[in-house]
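What you see is the complex with one protein chain gone and the rest in place.
Take a look at subunit A:
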Amino acid sequence: MSRPEDTLSADIHYNDTEARKYTTSSRIQNIQASMTHRALELLDLSSPSLILDVGCGSGLSGEILSSIPPEEGGPHVWIGMDVSASMLDIALQRDVEGDLMLADIGQGVPFRAGTFDAAVSISAIQWLCNAESSEISPAGRLSRFFNGLYASLKRGGRAVCQFYPKNDEQKKMITGAAVKAGFGAGLLEDDPETKNVKVYLVLTAGAGSTSDITGVVKGMDGVDVLDPRRKREAGKGDIKKGSKAWIVKKKEQMERKGKVVKATSKYTGRKRRIAF
């Protein structure tokens, strides 16, 4: 499948037509909602918070933040940054509760130090790797973004960025830029090695964080950090692709590469459905 990120800049790709198509697709609405819930789970906020929504678009992710009931620590208030006026226009028409800003995150994050309890970004930051229409390199834009994000979070604050890396190199470039800005960083993959894989960059700002990518997600719900050095016996025989055994084996392979994968549970290998 072709990636618009490779050829267009975001403000050009998300024009009025595309912004409307994107926002009214119930498939997209469901996916964005479930990924936002997942990001919130990883943020683990226990009380109403001020959240930055990076690349908020038409507010599909933000409206989830507003909808969290008090029993679950919400509702949160959010400020959204987006570079596409068409997407923000749809957000206005949908009357979202967050504050909206027309801004390019590759230019920085213009808030004073320690503003936000947390940040989320759903399906946006891979756009920073595209520099088609910009005079500044992807590395420069990533560094401005992560430096700004780091400063704008309160100490100990977390950010969770779900993104669609083009390839391993891009994944490394983005994670590396976050670590360089001072974040403790971990990569979490849901449904790894499937075409529905979802990659979450989990970041903590300060408060004793280290750049050890496993340090951050240690102790988080649903994330199992295993010692990558531990030897495992490789699975033998025929394993059907997509089966539980196959996933478990893939997970072991990834763990050995030092990646953080989800704990194997009774749900492993089942098709996930979005709960509504």
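Keep this in mind: a residue touches a chain if its C-beta (ideal position, glycine included) is under 8 Å from a C-beta of that chain, and two chains touch if they have at least 3 such contacts; residues count from 1.
Everything below uses one rule, namely that contacts and distances are computed from a predicted model.
Per its UniProt record, the hidden chain corresponds to "Multifunctional methyltransferase subunit trm112" from the list "Multifunctional methyltransferase subunit trm112", "Probable electron transfer flavoprotein subunit beta", "small monomeric GTPase" or "NEDD8-activating enzyme E1 regulatory subunit".
Across A:A10, A:L88 or A:L187, the single residue that touches the chain missing here is A:L88.
One of A:S49, A:S86 or A:T175 touches the chain omitted from the figure, and that residue is A:S49. Along subunit A, the points of touch with the absent chain fall at residues 47-50, 70, 75-77, 79, 81, 83, 88, 92, 97, 99-104, 107-108, 110-112, 114-115, 117, 134-136, 144, 154.
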